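Of the protein chains in this complex, all but one are displayed in their positions.
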Amino acid sequence: MMTRGMTNIVKTTTRLICGVIFIFGIYLVSHGHLTPGGGFAGGTVMAGAFILLVLAFGDDVKHLRKTEEGSSTLENLAILLFLLMGVAGMLFGANVFFKNFLEAGTMGELFSAGVIPFLNILIGIEVAAALFTVFLAFVIFKEEEK
Amino acid sequence: MTAWIPLLVILPLSGAFLIAIFSGMFKRIGGILTPLFMLILTCLGFMFFFRETDVLVYHIGGWELYNGIPVGIHFVVDGLSVLMVAIINLMGFLASFYSVSYIRKFTGEKYYYALFCLMVAGMNGVVLTGDLFNMFIFLEIAVISSYALVAFGIEREELEASFKYQVLGGVASLVILLGIALIYWNTGTLNIADIAIVLKENGDNKLISFVQVLLIAGFGLKAAMIPFHAWLPDAHSSAPSPISAMLSGVLIKAVGVYAIMRLFFNMFTLSYEISMLITVIGAVSMVGGVLLAVGQWDFKRLLAYHSISQMGYVVLGVGMGMVILSVGGSRDVAVLAIAGGLYHMVNHAVFKGLLFLNAGAVEYKTGTRMLREMGGLSNNMPLTSATYFSASMAISGIPPFNGFFSKLLIIIAAVQGGFYLMAILAVVVSIITLASFLKVHRYAFIGFSRFKNKKMFGEAPFGMGLPMVILAVLCLGLSLLIIPFFRDIFLSPAVNTLIHTLDYSQPILGLLP
Partner (left out) sequence: MILYILCFILFLVGLYGVITRRNVIKIVLGICIMEYSLNLLLILIGYVDEGVAPIVVRETMASKFVDPLPQAMVLTVIVIGLATTAMLLAIAIRVYKKHGTFDIREIKNLKG
């Protein structure tokens, strides 16, 4: 194979739409408490943008492995922070695990619903990183086979 | 004391993620953090034996009852769950302490400890939660980490065993989920206490009978009862030895037998047919497991088949209690049968855990699991040999070891309850068990060495020896549970939880007794 990755058509299209997909994922995550979507759906969309990039452009195994390590750490960090948000509910306010200890605000606004938007963002990062890690693990496995 | 309950899930979960993050920087962190966290959890678990009120309820997220309707997820600590929490975390501590020396020869140490913590978190969640769907989620956390741990050696046998385990476990999980979905359709609630009330008001129902059969199949597959046992010998013998001890010692109890007991005593209304089905499954497992075990020459595979047989005793004891309660027989006999079953469950965790740790020590030093290739190990490894002797006497029911008393309780209850066939079977199975373990003793530990290179194997390192000694002492010490003073603290609350079936709902839903 001369050049890495797919054809120029795919590469150009990916360059054009990948950013849009990523931003759409961020929108889904950040509006999770107002509209359908939320952490899991947004996270999968965000992971889709990264997966598209790797598929279109390709990469060498060494760099992929480094990326996998990074995304795996990010995933663990996000889920640990999620747990800490639950523990924070025990420390502040009513001493209850996963208590919504911030003010609820008015219904329908972006900054409302207490801790739920933060939990959504953490789940979004977690799901995006986890899906990307799973994908990279399979890609690395296939690259090693060659 | 209520505020401490969620720590039982938070600590192992945070341990798992901390190990996964920081093991890149500090290599030893998994081996230090896991036993430390497990020790804290064990102390917490034993603390709950001395709680002020009989039942503690913890509302996660502060979602209290709304007009008497449970809207959130509850953690419930009562006699049965505290007994399970204690044995899960005690075995977790000893197995993780043992792992520190044992797991050095494997690569990927950090994943091992992270998955170990996740598995303990899942099991603690299963026994604490008061919500049916939440139980399913924790169950999946526990079994998915165990799938990965079974495949930890990534050799042919491990991979095949793990794949078999995953396919059967996946089908079992989905069958359980189908049962949960049908229950939600029928009752409109997921809280176990609330479902119990609704089912009692609705009366008998064809759909609920179907759900009961589905749940017996699903949880029976997780507990490896005999028609569903195919995965257990492969999975338990292929896993690393501390994990075998955890799987055989506590996982099949926490996600299988505990769930059956909790749901069929405290949620469904007891019916004669279903109780009889559970009893027969228990008896068949008891007999079939030991018959399959006799012909084995692989040390760990033999132990795995004995797990099926011993869990048969537990299910038989509990099932007989169910039958007696459902036909309105003598309450004292039912108490005896259930106490025997629960007591045997605790004992089995201890002696089967110890036996797998012994097998691990032998494999660690000699590199083989085949009994025909061993011999004369009692000269080389006196500590392993002595602890093996104590565990094998306990599992075959020789006094004064703990297995004798629990089997005695089950047999007495069977005779008093009129299950004469079951009593005879229990005695016969006990004798075959003894024969099978004497075979291991004869081939592995005494006699002349059949190893190819006739060198002396040293004793297992201290980190592996200490858990084995502690468990061997417990094999004798747990006999004390038969004395009323200790029985009232540890065993009787669990029996009371099961025997007063629908009283489970009252403290949770805030009803007056």
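The chains carry the letters A and B, assigned in the order they are written, with residues numbered from 1 in each.
FYI, contacts are C-beta pairs under 8 Å (C-beta built on N, C-alpha and C of every residue); 3 or more make two chains touch, one makes a residue touch a chain.
Keep in mind that what you see is a predicted model, and the values were worked out from it rather than measured.
Here is the thing to keep in mind: the chain we left out touches A, B in the whole complex.
Contact with the undisplayed chain is limited, among B:L7, B:L65, B:L177 or B:L291, to B:L177.
When you scan B:I137, B:V198 or B:M276 for touch with the missing chain, the hit is B:I137. From the set B:V167, B:A435, B:I489 or B:L511, the residue in touch with the chain omitted from the display is B:V167, counting the whole complex. Mapped onto chain A, the footprint of the missing chain covers residues 35-36, 40, 107-108, 131, 134, 137-138, 141, 145.
Residues of chain B in contact with the chain left out of this view: 133, 137, 140, 144, 147-148, 151, 154-157, 159-164, 166-167, 170-171, 173-174, 177-178, 181, 184-185, 190, 233-234, 238, 295-296, 301.
Methods note: only the chains that are shown with their structure count from here on.
Rounded to whole angstrom units, the spacing between the C-alpha centres of chain A and chain B is 36. Touching chain A in their complex are the following residues of chain B: 3, 6, 10, 13-14, 17-18, 20-21, 24, 58-62. Against chain B, in their complex, chain A makes its touches with residues 69, 72-73, 76-77, 79-80, 83, 86-87, 89-90, 94-100.
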